[in-house]
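What follows is one structure encoded as structure tokens, with my remarks underneath.
Left out: one protein chain. Kept in place: all the others.
To keep things simple, chains are lettered A, B, C, D and E as they appear, and every chain counts its residues starting from 1.
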Amino acid sequence: MSKRHLDRANDVIRPIEIETGFMRTAAGSVLYRAGGTRVLVNASVVDEAPEWLEKGGWLTAEYHMHPCAGPRRQGGAKKRRGPDGRATEIARLIGRSLRASILLEELGPRTIVIDCDVLEADGGTRTACINAGSVALALALEKMRLDGRIGGGVMRGLVCAISAGKVGDSLLVDLDYQEDVRAEVDLNVIGLATGELIEIQGGAEGAPIPRTALEALTDLAFSSFSSIVDAQRQALSGVSFDKIVRKT
Amino acid sequence: MSKRHLDRANDVIRPIEIETGFMRTAAGSVLYRAGGTRVLVNASVVDEAPEWLEKGGWLTAEYHMHPCAGPRRQGGAKKRRGPDGRATEIARLIGRSLRASILLEELGPRTIVIDCDVLEADGGTRTACINAGSVALALALEKMRLDGRIGGGVMRGLVCAISAGKVGDSLLVDLDYQEDVRAEVDLNVIGLATGELIEIQGGAEGAPIPRTALEALTDLAFSSFSSIVDAQRQALSGVSFDKIVRKT
Amino acid sequence: MSKRHLDRANDVIRPIEIETGFMRTAAGSVLYRAGGTRVLVNASVVDEAPEWLEKGGWLTAEYHMHPCAGPRRQGGAKKRRGPDGRATEIARLIGRSLRASILLEELGPRTIVIDCDVLEADGGTRTACINAGSVALALALEKMRLDGRIGGGVMRGLVCAISAGKVGDSLLVDLDYQEDVRAEVDLNVIGLATGELIEIQGGAEGAPIPRTALEALTDLAFSSFSSIVDAQRQALSGVSFDKIVRKT
Amino acid sequence: MSKRHLDRANDVIRPIEIETGFMRTAAGSVLYRAGGTRVLVNASVVDEAPEWLEKGGWLTAEYHMHPCAGPRRQGGAKKRRGPDGRATEIARLIGRSLRASILLEELGPRTIVIDCDVLEADGGTRTACINAGSVALALALEKMRLDGRIGGGVMRGLVCAISAGKVGDSLLVDLDYQEDVRAEVDLNVIGLATGELIEIQGGAEGAPIPRTALEALTDLAFSSFSSIVDAQRQALSGVSFDKIVRKT
Amino acid sequence: MSKRHLDRANDVIRPIEIETGFMRTAAGSVLYRAGGTRVLVNASVVDEAPEWLEKGGWLTAEYHMHPCAGPRRQGGAKKRRGPDGRATEIARLIGRSLRASILLEELGPRTIVIDCDVLEADGGTRTACINAGSVALALALEKMRLDGRIGGGVMRGLVCAISAGKVGDSLLVDLDYQEDVRAEVDLNVIGLATGELIEIQGGAEGAPIPRTALEALTDLAFSSFSSIVDAQRQALSGVSFDKIVRKT
Partner (left out) sequence: MSKRHLDRANDVIRPIEIETGFMRTAAGSVLYRAGGTRVLVNASVVDEAPEWLEKGGWLTAEYHMHPCAGPRRQGGAKKRRGPDGRATEIARLIGRSLRASILLEELGPRTIVIDCDVLEADGGTRTACINAGSVALALALEKMRLDGRIGGGVMRGLVCAISAGKVGDSLLVDLDYQEDVRAEVDLNVIGLATGELIEIQGGAEGAPIPRTALEALTDLAFSSFSSIVDAQRQALSGVSFDKIVRKT
């Protein structure tokens, strides 16, 4: 395979920039960039839990692709419509991933909503939303803790997510759009920086693939988590982060 | 009436900040702030005209309030739904206002879509979208001109929009949210900086009002257009703006 | 400009015919004709107020264009769909205009619904709905007063609405469809017969216009209110109208 | 059973009043009253046939209950929604009944749309719509014949429809609302005045009923067709009706 | 007319096969075949009654055509959508027919839902759903009786439904798809095996028909009820059916 864009090595993720407090009206607000992909993620706290929930609280996510996130307006001149099947699937993945990182039973009868808006799409939007969402979630939880609505220690850790794939003979991490369309295998790995797995999802884009590829790609993904969590922690440097993370 | 927030005089608008190119994927992209109100407006060019249009092109607008734009998530924990009646009415106003500023017959069989996203809402979101939209439109038209898709002189001028209202005995321009909810009269005036009118819309918020108030408020609104157009022109300083404006 | 249809002078509105009690099942029912425009407006009283309303009552309006109101069936052979953007915008205008004419806090926890059905459309349908709606509202309020559900004096006055526009060099009041499509400026003015303003909405249909046109057209519109209120009062001659109007 | 309202005999239908040309914009427009039931039915001609139709034309119907057609606004203060299950079922019955009365293959690639709006509902609204619809259809066909779009003889005859039911021991024709809610059997019979059947639909409202009731009620319904067709023919007296009816 | 498929005589229905307990999760589950038509009908008991119901319980039905029930997938490659007008009309017929067979006031505040899924469609799907639905309903009622939720005697009898039609000069019962498309008259008759009528619905498929055809077809339909009820009773042989049927 030819060189990656900007001479990036196969096992190196795109540079991450995180700006917190982008929307001052939200409990936690994060503008997140990874190369050409940019997402805006806001965490809100709503004082109601789903009807079917017997105790504790809940977390849910929405994923919206801005119609101008790509080179052509999505949908032509048509009005924006509700989320399509792809967006629904991704929103559910984001919700599950972030729910796994907190102690829902400690939230009280509340719902945390993670609103994800993709502003620029260049591959890896779902993992960007999870990485940004974990920061927005931490900000919202810290706000709740300071307001006395919850105690400390409700978060298990920051969530890291990244894609890995096989393009030609190369195993690549954090594929951009041009790499993604050429990949034979595409995997999304979500976990904690401490190496625990939250969710894995992916597979063959065309023909089925040897099982060995799965493990090599999973390794590659996990090895990038330290870079992600560094960027997340730096963005949270103003927050007494250790108070919201559960001691283990 | 008591003093305005931040000692603003009654006839002074909130400071405007305009950042262009916020979303690099859109033809024209503007992040616009007026005090506590912030909107993201993108202009896209789509190569199709509405079926009912016999010749020339068209411009249409969408207006979306981000659920986190206010102090509480709009809709609670519910999923975002399509635009409600208020959003529909505002989107139509934005579309009409910007259509009046260009020569549709010079566009060719194309539609320009103005996507407005309100990120923070503190009063005056519709006028903010029009002011920002006019800048985004100019950027998109200049891009079209450079690509050879249109000639020069297709814009009649930049569009300025502002609210004016009566709170107690005071006539105020550019009301923020706290002023807006207390206003007895609320007017939105849209026009060119040269003093021509595009649209006026507004009236009594409670009981009917003396007609004389209408004229005083219209004067007040028009007098603020020079400040608005200054901010718009500064944001467009890198653009050969005189080429897209029609000589008269 | 050539003569108006039926030799109407520029400042003369089309003859108004009002039939009350058209639908005997509604609290207030009005069949209203202004030249070639005909609307059916019914006012109903529902014993529930919107959830978000803290005290008093509410008024809301619907606007529906009958598919056979023009020379061709609107939508071809398709089934009727819900209101489009234009209908939504007009319904909101009707609702705001009639709300301004009553003391909502005197209604009790009720909602008055104004159902507007355009039967024949020849320009000026929104102002026809407001003029008819004000009569239907008065009928419903008088019925409520007689039933002892409200006291007297809950209405500020009858609401008058009319369009004014500029076609060529002529300033015209109450434009019909043929005039409307040729107008460079189109304004809708809504107020009380006593000269107070409720709402003004309108502007340039093509290029922006000199501001002076605005005032001339507003004058023209207000000067026609006496004819409108005469027709309304005549239609209400059987009603003890002075009891529902607030003494000032 | 006690006497019927206004001393009507069991086998006598309510007086019918038909006003043609009610909406001047429609090809055929009929305002129809049968006692306390009033419907507005318009027939439009659209120059397109359904995609699945291989040759000839089509006829379709819509049935809408006006929210103010009964003593309380249907749906409370909610906005009108699309047709419910009952309205869908009735619209299909109206469409089938009127289609059976014309030679679809003579229409050319067109669709006739029958828009039914129930203005006042006091029982028998579906049969009222069919009786009125047949008149509106005749008016539209005559207009098409005069315009040269179709030849003569495309109608098989006027369609008559009426309800019949059993209340206590009495067999009644043309039930009003109070009778309808107490009926044990309710039948709608649709046919030509010449005694041919188009559709029959009905049955037990509570417990199953002896089959003999079916025949007695069918007789009763057919015996009222001459009164219906008299009213229809009188309404069509200005139309050269014999030219649109097929000679047999 | 030529011979019927498989040498069936004109007054003979297609062989019926009934399998109960097809879906073990439902209160009453029936897989029903009549020649080439096959339907799956399930009866569920839900512990809530409609809001508008003042006392007793309710029964409602749904009718869904599986997209693969005919030789081509219905809707092409499109996703399944909700029920269309035809399905809505049929669901209402099924609901009315089965409601007439039980004493709703004995159910308590419950709703029985009859879910009909057409797996293979070869004419007569609505009557198949009613015949199968009556068996599923009996199974669900017996289960409720054994659980002590209702007493005995809540069913008036099994419901039989069949189509009859005229093809050329022949009067046929239980038309298959090929016969149905050629029929000039098509009637659906629903009743009890004891000869009482529940609902009759049908008529001319093209031109209106002599009334005499109606009676001959009704006779033909009723004469087939004994075969239907035999198949139903056999399917219910394991159920103490006499306990749920009302003694008369």
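Note that contacts are C-beta pairs under 8 Å (C-beta built on N, C-alpha and C of every residue); 3 or more make two chains touch, one makes a residue touch a chain.
Bear in mind that the values here come from a model prediction, so they are computed numbers and not experimental data.
Within the full complex, the chain left out of the display contacts the shown chains A, E. Considering the whole complex, the residue from E:P67, E:G108 or E:G152 that touches the absent chain is E:P67. Note on the undisplayed chain: of the listed residues A:P71, A:G148 or A:P208, the one touching it is A:P208.
Checked against the full complex, the candidates A:D11, A:E106, A:D180 or A:E199 give a single residue touching the omitted chain, namely A:E199.
Taking the complete complex into account, residues 85-86, 88-89, 91-92, 96, 100-101, 156-157, 187, 190-192, 195-204, 206-211, 213-215, 218, 222 of chain A touch the chain not shown.
Within the complete assembly, residues 23-26, 29, 38, 42, 44, 46, 48, 50, 58, 60, 62, 64, 66-73, 76-77, 79-82, 111, 113, 115, 117, 119-121 of chain E touch the chain that is not shown.
The rule we apply is simple: only the chains that are shown with their structure count from here on.
Of all chains in the assembly, none touches chain D and also chain E.
Counting hops only between chains that touch, chain A reaches chain D in a minimum of 3. Its interface matching that of D-E in over half of the contact pairs by residue number, B-C stands out among B-C, A-B or C-D. Taking each chain's centre as the mean of its C-alpha atoms, the one that lies farthest from the centre of chain E is B. Where chain A touches chain B, the two copies mostly use the same residue numbers: shared numbers make up over half of all numbers in play. The greatest centre-to-centre gap from chain D, using C-alpha centroids, is found for A.
With centres set at the average Cα position, the gap from chain B to chain E is 60 Å. Centre to centre, using the average C-alpha position, chain C and chain D are separated by 33 Å. Taking the mean of the C-alpha atoms as each chain's centre, chain B and chain C sit 28 Å apart. Of all residues in chain A, none touches 2 or more other chains. In terms of which chains touch, the assembly is arranged as an unbranched chain of neighbours.
Remark: the chains found to touch one another pair up as A-B, B-C, C-D, D-E.
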